[in-house]
Structures are given as C-alpha cells and as structure tokens.
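Removed: one protein chain of the complex. Kept in place: all other protein chains.
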Amino acid sequence: MKGTEMEKDPVLSVRDLVVEIPTRHGILRPVDRVSYDIHAGEILGVVGESGAGKSMTGNAVIGLLDPPARITHGEILLSGQPIHNIKREALRKLRGKKMGMIFQDPLTSLNPLLTIGDQLTETILEHLDVGQAEAKERAIAALEEVGIPAARDRIGSYPHEFSGGMRQRVVIALALCAEPELIIADEPTTALDVSVQAQIVALLKRLCRERGVAVMLVTHDMGVIAEAADRVAVMYAGRLAELGPVREVITKARHPYTAGLMASTPMASQGAKRLRQIPGAMPRLGALPHGCAFHPRCDRATAECRADPPPRIDYCDGRAACWHPLPQKDTTKGEPA
Amino acid sequence: MLAYIIRRVFQSLLVLLVVGLVAFSMFSFVGDPVDNMLGQERTQADIERLRSDLGLDKPFVVQYWRFLEQAVQGNFGLSYRQGRPVSEILVERLPATLELAFVSGILALVGGIGLGIFTAIRKRGMAANTIMTLSLIGVSLPTFLIGVLLIYLFSVELGWLPSFGRGDVTRIGNWWTTGFLTDSGLKALILPAITLGLYQMTLIMRLVRTEMLEVLRTDYIRFARARGLRDRSVHFKHALKNTLVPVITITGLQLGSIIAFAIITETVFQWPGVGLLFINAIQFVDIPVMAAYLMMISVMFVGINLIVDLLYFAIDPRLRVDRSAGKTT
Partner (left out) sequence: MTDTAPLPPTPERAPSRLARAWQSDFLYSFRRAPVAVFSFCVVLTLVLCAVFAPLIAPHDPFDPGTLNLMNGFTPPGEANAFTGESFILGTDDQGRDVFSTILYGMRISLFVGFSAVLLAMVIGVVLGLLAGYSGGWTETIIMRVADVQLTFPAILVAMLIFGIAKGITPPEYRDQMAIWVLILAIGLSDWVQFARVVRGATLVEKNKEYVQAARLVGRKPLSIMLRHILPNVLNPVLVIATISLALAIIAEATLSFLGVGAPPTKPSLGTLIRIGQEFMFSGEWWILVFPAATLLALALSINLLGDWLRDALNPRLR
C-alpha cells in the first residue's frame, strides 16, 4: 500500500507541532501536538471543520504564520532539514523552490495589476538560474501543463480576464513553476463551481503523480479527500484525531468523531438513508473541555476521557487519538469487517 | 469607455454652471453694485443710466447669460476695492500662489509617500512609532497655528527666516514673477511651504501607510511570499503599485484642498497670492473678486477631478475592460 514505503525519507515531517496565539483571554493553541509525514508523490488530506487548525498547520509549515501566532514546540523537517527555526531569509529561499502553497480564492491570489506572464517569470527568475527568454518559455510551458489553451497568447493577460477555474490553474502553475518538492493546498476547490472542482482535483493529482511532489491537501470537503488523497489526517479542535490510509479511515473509522463525520456525509454507496448528525458543536479554542476535546459529544465517553487527553498519534503507525477507539469494523455498512 | 468620459465631462460642465449661478447670485443679492461703483455725488439719472448700461434692468436669466459669457472671456468687471479689472489683479497674484502650491505639493508627495512606505514596512519599530505620533500632531493642528508657531520659532526667537511677504521677486516673460531666483525669495518660501505642505504630507503619509498595510494583508501578497519572492519585490513591485492606485485618487482630490489651505497660509504669512486676495475680498465684500476667484478655482477643482478619474483608467487595467465584451474562459 502506498505510504508505507519507508525506503525514502518523507519529504515533510511534522513532529509534535504546537502553535500558540497569546490573546487577552489566555493562550490559544490552534495546533496542538500534531505529527504526520508526507512522502514524495503522496497526497495527504487534512480534513476538519472550520477552526480545527488545518490551515494553521499549513501556514506553520510554509512559515507564514501571522503574528502573534508562533510555533512554540515541535519540529518541521523538509527532506530531513529542520525549517521551523531557521532564519527568515533562509526560509524565504526555500519557499517556491522547495515548497509551495496555493490558497482558496484564485481571484484574490493573483495580483490584479500584473500580467500572469509577469508573475510567472518573476517566480522562475527568482529560483531558477535561467535567463529572461528561457523564463518566458518555461512560463508558457507551465501554463500549457495546467491546461490553459493558447498559452502563448494568454501570457500577457491579466488575472481578471480568466474564469475562476482557469485562474486556479494559473495559481497551480505559479506554485509549481519553480519545481518544489512539497505543495500545501489550502482549500483549493472551495471557491470554485462544483463542475470545475473535479477538474482541478484531477489536475492536482496528475501533476503530483507525474512530478513526484508531496501534497498536503487541506479541505473540509470529504468528497475531495475521497477522490484525491492517499492518506488522511482528521483534525479536531487543534488536535489530530485520526490518521491513516484514506479508504480505511472512510470505511473503518476508529475515532468516534471520524465515524460521526462519515455518517453525516452523504455517500453514494449508502443509498437514500437519513444522515446522522453529531450532537453539539466543535468547541472554541478558548473553551476547550478538560481531557479529550471530543468527549462532551461522544457517546462512548468515560471518566478517563474527561480526565486526560488521549495519547497523541504516533506518526508512524498510529491511527486514532482515542481512549476507546472503535473496533475494527466497517462503519458505513454497520457490520463487522 | 468613451461614454464614461463624455458623461464625466457633462457632469463637470453642470457643476461649473451651478457654481456660476451661485457666483452670479452674489452679484444680484448682496449689496448693490451700482451703489458700490458710483461715488458719493450721484444723481438719480446717473443711477438709472448705469443700471441700464450694466444691463441690470434685464431679466435674471439674461443677466446670468451675459455674466457667463463674460466670465468665459475672463472678464469679471472691476474690483470694488481697487477699482482695477479683476482679471488683471488675479493674473498678477497667481504666480505667487502657484509657486507656493507647487513647492509644498512636492514636499508633501515626496515626504508623504516615502514616510508612508517606511512606516508600513517597519511598522513595529521605534522610528515608525515616533513618526506616527508626530504625524498625528501634524494632522490635528490647524494650519494657521502651525504657521504662527513656525513664525514664532524661526522668525521671532531665532531670526533665521522672514515672517511675511515673498522677498525679492524677478519678473519672467510678460506676467510671471518668480521667487526662485533670489536668495530672499527662496528664504521667504520655506516657512509658508512647510506650513502648507505639512498637513498634506501627514495626510498622504497616513494614507499610504494604511493602504500599504491593507495591501500587505491580501492573499496575493501572501501568495507572492509563499512563492519565495524577495521582500524588495514584494514591497515595491507588488504592494506599491496596488497601494498607489487609491492614493493617487485621493491625493488628486486633495489638490483642491491645497488651494483652500493656501488661503490660510497666505494670510498667516501675508503672502501676496490669490488666497490672500480672496480673504481681503470677503472682508471688504468685494463681490467681483469673490465671484472671479470662485469661478477660477471651480474650474481648477473640476478639472483636477476629471483628470484624476481618467488617470484611474490608465492605471487599473480592470477598468479598461469594456463591460459588454463579456468574460473569456
């Protein structure tokens, strides 16, 4: 199975990462002891509700946390090299060249006053040792690769002259043009029409398989995860709830929250059944319950769950951060595996 | 886009007509021009004759039209106070104001944009905070107070710079007088230019800073940083261009207020420009001068607004797209 090939080192290693934000009401932890690896050519989906901490992890990795948020604990290793504590200038050199990020809204991700050709060539020139003319050729090639028709003619166009789906393709081209090893995609399809979403997801998958790029795909849309990801990490209230291969997590969830998520997501395989809802809502970071963050909504909670937070997931082979994980059975069909 | 230009020009003309109406009404309703123009010894026959000469017995609309006709040719009659043609007086005093406005404008722009960028990029440093506090003072204090205090410090106490007037001026060409070419002229220019420019400069500085901070928070700047572009590129290539677009509009519209504040500065320093002329005209209720000044600056304001609007088109490519063309895929 993909993901367990341990011959190569992972492209990205996040170990016990903690991000804190000091506020007037106390210190918040949008990312609390999160660990996972991503290997080359692999797509790790990071899923959770709004505010669960998935975007924050991405921001922390690429080094674009908005102050006063900061990393207070843990490590981030890019191809074995620590990047969580290096100087700003060194980090800047890695961005674009070794790791890239794409954001949710393609309209606001592109500078409206510069042509896309200009924005592409400047990125290429910054990281690759090529001349102006070759940079332009590469820019055109990048556009063609993401599926922009008549790339040579469109290179001088402005962002507003493209439709939403095309713009996101341009964004992907921009993120990939300096040939990074890791891409963090923060809700790349959320702002797009449903029909376009599938195209973009397919594009991302193809490019990453072809180039062997590791992808952290952050989203709240389980459908995208099911379609694109190899492994998935489920986040809840800043903590990692479950981590594992995508088919397994979806069909045989071990953490009660994940099981609840799956049961409340409409799936074609289930036919027309009533969707189950998890009672309550995810707690705000400033008002986290004692012990396991999920226990107030969990029907399997015990005194242990209320007292101590469950042990964190081991990045190698852990599955669920839960005192009483669900037994190994298929939760979608409601019968044992 | 052509339709837009035509519409704007039409609007501008409308504004000018309305202002013209206001200016003309001043003549009709405030004081009696005949009364002002004839001396003490006058007979009823004199009054009647002057009335018909001036066309004061014709209906309002006709008079208004005549007024506009003459205004366009630059003829506003004679000043009540000085007895000379108003246009002559205006032209004589214009270079003083223009030179002052020009120097202070340059000061405001260069200082404002420069400091604005600096305080946006280094927003948490000591220098930035000091500058911001000082700028608050610059914005809060009334212009005349700044002028008076500057005079008190530099003229009265220190005696370095003159406290009023323009110094020696040299005549260029037919009608222009300049203070740039003499030592005393330049010295006399310093305090008034600072006074006039300070408010503008702090305004521009705070505007540039706010806009730039706003721009630096956008997604496309984040994306630029995520692509590993240098700070220099991010700040000056990406952020600056986007920052300057709204700044240009607002600055252009502020040009109008430079003209208004010039009135104040000229009064403080007894600078012989059109602003001081206007204030004296108000004090003496010299209607022709008031009307002429009003028309003149209306043309300036309206013209500036129009130019700024058109400039906006040139800079922001998004506005150039013809709405009816539709989107491309």
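Read from first to last, the chains carry the letters A and B; within each, the first residue is number 1.
We adopt the following convention: a contact is a pair of C-beta atoms (placed from the backbone, for glycine too) under 8 Å apart; a residue touches a chain by one contact, two chains touch by 3 or more.
What you see is a predicted model; the values in this text were computed from it and never measured.
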- Note on the structure: Of B:86, B:151, B:169 or B:201, the residue that touches the missing chain is B:151
- Item | Residue touching the undisplayed chain, where the options are B:19, B:86 or B:274 | B:19
- Query: Which residue from B:6, B:181 or B:282 sits in contact with the chain not drawn here?
  - Reply: B:282
- Message: Take the complete complex as the reference. Which residues in chain B touch the chain that isn't displayed?
- Response: 15, 18-19, 26, 29-31, 136-137, 139-145, 148-149, 151-152, 156, 163, 256-257, 259-261, 263-264, 267-268, 278-279, 281-283, 285, 287, 290, 294, 297-298, 301-302, 305
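To be clear about the criterion, only the chains that are shown with their structure count from here on.
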- Message: I'd like the Å distance between the centres of chain A and chain B, where a centre is the mean of that chain's Cα atoms.
- Response: 54
- Contact residues on chain A for chain B in the complex? 62, 64, 92-97, 100-103, 105, 108-114, 122-123, 126-127, 158, 160-163, 166, 171, 174-175, 178
- Query: Once bound in the complex, which stretches of chain B touch chain A?
  - Reply: 218-220, 222-231, 233, 237-238, 241-242, 245, 315-318, 321, 327-329
